[in-house]
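Removed from the display is one protein chain of the complex; every other protein chain stays in position.
The block that comes next holds chain A.
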Amino acid sequence: MTDMAWRRGCVDNIDLSANTEANELADLASDSVIVFDLTGNIRYWNPASETLYGWPAIGAVGRSIGDMSANTAVHITQWQSLMQEGAWEGHVDRRTLWGGRITASVRQTVRCSADGRPRDVVEYGRCAGKEPPLSSALDIDVHRLATASWEFDISGVRPLIEQIADLFSRGAMAELAQQPDWTDELLEGARIVDVNERAAHLVGAHVGRAGMIGQSASAFWPRVGRDVLAELIVAVATDHSRGIPRMRKLACDGVLRDPVVTAWRSEEGGRPDIVFVAVNGATDDDRSFWYLRASEERYRKLIHHLPTALLQVDASRMAPVFEKLKNTGVSDLNAYLDQHPELVEFMKNVVRITEANQRAVALFGGTAPADFITPVAFLFEASPQTPRRIMLARFEGKRNYTEIMKVRTFDGRLLDVQLSVTFPAPPERLDVTLFSLEDITERLRTERQLRQVETDFTHAARVSMLGEFATSIAHEINQPLSAIVTNGETSLRWLSRDNPNRAKVEQLTTRIVSSARHASDIVQRIRGMAAKHEPARVSLDLNDVIEEALLFVRHDIEAKSIHLSVRLASNLPVILADRVQLQQVIVNLLVNSIQAIAQGCRPVRKIDLATRVDGEGAVVFSIHDSGPGIPDENLDNIFDSFFTTKETGMGIGLAVCQSIILAHGGSIGASNCSDGGAQFRFSLPVPPKAD
């Protein structure tokens, strides 16, 4: 569409067309439509003409139609006939952009102005002959064959051009060699007067056609082929016969097949420094090699400066190995690698890193990306099991693989990194694998610190809670100690008798041992509660934990004349939890209930404690007290840290409960019961049974 608008612009400028609509029709015509004035100067050149003759509109408009003729004598005869009769029909031989000639069947008509005087000539044409030389070209999608057209103003570098041309003509290569930068200088000075949309699409990138006009040729002309352009400009700018095109082939590379650059000087008088350049070449898609190259360069730059360490890895040597394994019936690579660990070693040495970006260099404390251009083996020195897992993922056809591993940097540091491997998809036969490495050493350290703080905090809360139960605990231990003392004294009495009763002493001693063990158990549990330990998940029965927790508060409950009812579901599924932390939660909830009842003055003083399995298979603990309940306005923030309605205490008890239960993958909630009092309940997931 934009191409069309641009061509239309040319026609408008010369003010010859009847109206815009007619131009549009001519733009869409499948036949070549050319308008030229009575001196033969081409004024309009439609897209079909571009296709037929190869010349782009930007280069054809302004030239003489006579110059297009392959046979000047025939052209002169035919022109005279046209001027005399006002119309002419027949075959003409025309020169094509690609250096050949074409026989076209044309019909030319002289248009007259309102006063009856001849104004211009309109020519309709199409390819003639049984073996149209362009048959193959015509088959090609016009768009793909489309020409990238440029118009340069070289007036600014005319002296340089003359100088270089002189050196060329004298063959003074030594002097030329003293000016190695002449091509850059020339292209810098050559200004873009106009380009078509195709050229803008190919190399204009984000600035577009408007942004290219007025800029230097060097700003947009791709690096590859700069010498070719500069030499062509020198050639046509100093050529005495204007309009004679010069052609050069460009190196065939990538998408643009057989690219040809054609340059010629404007034939219009007064524009000696205008040079037209057209680039032709079939493309396999709608991009050109240059476009790709530019995009690739941008991509490279982007990758290079990306704030993630990236390694490009060539794993192509592994593809046939995997294919062979699959063909020989190996489906379980894991088992195969158990038998053939050497394959992992093989992989570590044939898979090579081909590129590394700046961030990767910095991460490894290297000096340049070249440090990385080696087999991948060094990456895995600190994580020897990783290569195997990457191989398994690749073998199973996964698109990517991620794990946290350790790497040893060039300067000897040990880092925790998140490795992400992106495998190529089957159609991308290049087999370029990407490794991205994210340094998470700091993050892991922070997480460890956070966990430590959390553990410390939980521990502090526990120790402070134990302090509140000093009396209760003392009582619990005093009980077996009392029995021991009395039994011991009784034994002594038996022994001091005239006829010591050995059987009785044995019985008493057994009881002493039993009571001492009991006391020791209690001490053990208290020590467990007081000790600072890393949380550890073990299989346990929640009911057992409750029994242990009650040890700490039983005395308090009885001292406050509270009736405790415990209904524990039998055969509770085993949960995975930290014993001490769960005890802490249960004791905390019990203490809450005890304090609530003690604060209130209701006649009923009771705590109902129960366990059950809920509908989703989770183990549920609930505690219901006969206290005053929780004020509605506090229900939402009761688990917040430092929330408390008590005058003493930090208010961290319930917050710690919540953090412990959440860490166990469970949930905790508080509510008021319809019959009064508060109810707390928590549920813990039951791990799936191991096979």
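The rule we apply is simple: a residue touches a chain if its C-beta (ideal position, glycine included) is under 8 Å from a C-beta of that chain, and two chains touch if they have at least 3 such contacts; residues count from 1.
Definition applied: contacts and distances are computed from a predicted model.
A.B. asks: Looking at UniProt, which of "NAD-dependent formate dehydrogenase delta subunit", "Fe-S cluster assembly protein SufD", "Sugar ABC transporter permease" or "Response regulator receiver domain-containing protein" names the chain we cannot see?
C.D. replies: For the chain missing from the view, the UniProt record says "Response regulator receiver domain-containing protein".
A.B. asks: Kindly state which of the options A:Q358, A:T490, A:N543 or A:S622 is in contact with the chain not pictured.
C.D. replies: Within the whole complex, the residue contacting the unshown chain is A:T490.
A.B. asks: Looking at A:A128, A:L481 or A:L635, which makes contact with the chain not pictured?
C.D. replies: The single option touching the absent chain is A:L481.
A.B. asks: Decide which residue listed in A:R226, A:R389 or A:R511 touches the omitted chain of the complex.
C.D. replies: Of the listed residues, the one touching the omitted chain is A:R511.
A.B. asks: Can you name the residues of chain A that touch the chain not displayed here?
C.D. replies: Residue positions of chain A that touch the missing chain: 474-475, 478-487, 489-490, 493-494, 496-498, 504, 508, 511, 514-515, 518, 555, 558-559, 561.
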